[in-house]
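Every protein chain of the complex appears in place save one, which is left out.
Let's turn to subunit A:
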Amino acid sequence: MASLDDPGEVREGFLCPLCLKDLQSFYQLHSHYEEEHSGEDRDVKGQIKSLVQKAKKAKDKLLKREGDDRAESGTQGYESFSYGGVDPYMWEPQELGAVRSHLSEFKKHRAARIDHYVVEVNKLIIRLEKLTAFDRTNTESAKIRAIEKSVVPWVNDQDVPFCPDCGNKFSIRNRRHHCRLCGSIMCKKCMELISLPLANKLTSASKESLSTHTSPSQSPNSVHGSRRGSISSMSSVSSVLDEKDDDRIRCCTHCKDTLLKREQQIDEKEHTPDIVKLYEKLRLCMEKVDQKAPEYIKMAASLNAGETTYSLEHASDLRVEVQKVYELIDALSKKILTLGLNQDPPPHPSNLRLQRMIRYSATLFVQEKLLGLMSLPTKEQFEELKKKRKEEMERKRAMERQAALESQRRLEERQSGLASRAANGDVASLRRGPAHLRKAEGWLPLSGGQGQSEDSDPLLQQIHNITSFIKQAKAAGRKDEVRTLQENLRQLQDEYDQQQTEKAIELSRRQAEEEDLQREQLQMLRERELEREREQFRVASLHTRTRSLDFREIGPFQLEPSREPRTHLAYALDLGSSSIQSSIAPKTPTPSSAQEPIRVWSGPSALGQELLTQSSMSQQNEGPSLNPFDEEDLSSPVEEGTASPPAAGASFGPSAHIPKEYNPFEEEDEEEAMAGNPFIHRDSPAPNPFNEEDEHLQQRHSSPLVPGNPFEEPTCTNPFEMDSDSGPEAEEPIEEELLLQQIDNIKAYIFDAKQCGRLDEVEVLTENLRELKHTLAKQKGGTD
């Protein structure tokens, strides 16, 4: 409040910040700045330098011990010491200090004084109303007199020998006159007159606001004096013997005074000076800005970030609107500033000061708010921004996912160290052994090989990510985004299918060279089961980290959105497999293995049934097999035989993949939704039925460990690797962008891991990275 006392000193407009010269526009200001102050820069700098040197000298003496801190404090900048005036420890919520009101007492005292006055005024006005209620000009004077006398009893002539105001004796020449409002007597000289228009004004105003009389507003008005003059001149002109008052009412000075005061109040209430009118408009505009500007800023920020929540046109319309209001504010405040400047008696200095201050505050307002209005992107820019944002978002999600996976993998590796020996042990011991372990520790033991193979299928991750995007986008109600994402998802899934198919083909080829078909089948199953297991593990780890965000985020999504895509997926998968394995097994139910996954996808209830039947069946057959895949396992060697290993592979791939994505959640879902879940009938009370199931699978297949299992081989950690292994003929290049993204992600993880000193992780990650790069290079080579 520097200039509280002298607000007149305030200057505004385009002042040069250095010399405070007023320039009319910012063009001028800028040119002025260029011309005048471009050289000063160095001067100021020089000044500062010497000052700093002085200060440094002082500091050397002052702060002997802080010699080494100096550089630091220099880089920290002055903002870093941000605990100056506002002491954080003092800022506890503080309520308003004590207050005490004297208003009621004040009003009591005032009312005693005022009541009298108000009653008086109201009385007079009521009488005045009665006196003017009839048509005076066309009524006989005698009749008028009768009416007048009925309004207020006139004082007896005999009682008043002298005029109470001037003291002159009444005589025939100095006649008595009665006040029509109070009945008192005065001489002609002391008599006042009220013209009919004034009377009407008073009475009509009173009708509106008789009750609200208390509103405070009045002032000695110059207009008023002149009116009084005119009235008195009129009365002097009036004829000596005016017994009949056509257009005025006689009254005493006292009554007239009271009424005039009242009139003044009415005038003031009705009269609003120009400045008030303009000011009210100004405030309205400001309110509008306060309302609209945040809305606009929100829009602009969102648009500039590439979001599509708002439309660009709408935002630019709003911008124009807001800017127009600003212009209006500027114009209005300018008008206020110049009010009355050209009047003959120049306005009082404090009025001018008021005008200046209003203008100043309006300028401040505009400066503060208008300049905060960010610009909008152009259409082209916006498109670009949108694209960028989408990529950004995807990358971010991928990173999050990756991070989750990484941490999970770490757990897993640790776990696998413990459990791998047991996992490779004999069937019987495995069967119960790990179950206990699991119950105790809450996650599934995995063999080392599985652990390594488990994590990194970027495509899968990508699919996973995108499904979660879809879910989020749906939640946010961005339909277009959902559409594009779904498109993406479909592409990815196709990609994955192909990959898997190729993998399968490759596998089958290799295996065909082997003598035993059964073995091959087992191999397939093994792969399958591994997928399951992997899945299993994920679920388990999710369970162990129940409080982690990941889980919750994904949890709900199993409920709705996953189902729809699933059917899509089924088709997509079907198509994919059929296109490649066109000859052998599209939808036809001949290979039960191909049929199997479709049935699974057909819905949770179907799955449940299937599982139920299967479980009962398998229990009869083999005991532990409770899984549709188990059935496969049983049936395929029998039914399928050598018939179509590639087909099996083709269908296995996707089926392994899809349940991996959805099944566990669905399972969860079911478990929560229906108590009649077949898995609940299980003897073992494992929290996740899949664990159990998985175990069964695992124990059966883990014993005949096939060295040829692609998942078992550390080199095959990456499906991309698989792709490249499978040979160029089947090479379906993965989107390069995706790869690059993945590489970026992994780099980021490596950095992160290094930061945290997790060296083992770094190693694994670098391995991954190398592989990815390798793939990329190969792919490039392949496509070129």
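Simple rule for what comes next: contacts are C-beta pairs under 8 Å (C-beta built on N, C-alpha and C of every residue); 3 or more make two chains touch, one makes a residue touch a chain; residues count from 1.
Everything below uses one rule, namely that contacts and distances are computed from a predicted model.
Participant: Any idea which of "Vacuolar protein sorting-associated protein 45", "Phospholipid-transporting ATPase", "Septin" or "Adaptor related protein complex 2 subunit beta 1" UniProt assigns to the chain that's been left out?
Facilitator: Its UniProt record gives the name "Vacuolar protein sorting-associated protein 45".
Participant: Touching the absent chain in the whole complex: find that residue among A:Tyr279, A:Tyr326 or A:Tyr496.
Facilitator: Checking each option in A:Tyr279, A:Tyr326 or A:Tyr496, the one touching the absent chain turns out to be A:Tyr279.
Participant: Would you indicate which residue among A:Trp154, A:Phe170, A:Tyr310 or A:Tyr360 is in contact with the undisplayed chain?
Facilitator: If we include the chain that is not displayed, A:Tyr360 is the one touching it.
Participant: Hey, which subunit A residues sit against the chain that's not shown?
Facilitator: Touching the chain left out of view, subunit A contributes residues 1-5, 7, 10, 15, 17-18, 20, 26-27, 30, 33-34, 38, 41, 44-45, 47-48, 51-52, 54-56, 58-65, 70, 73-74, 77-87, 89-92, 94-103, 105-110, 113-114, 117, 214-220, 268, 272-273, 275-276, 279, 283, 348-351, 353-354, 357-358, 360-361, 364-365, 367-368, 371, 375.
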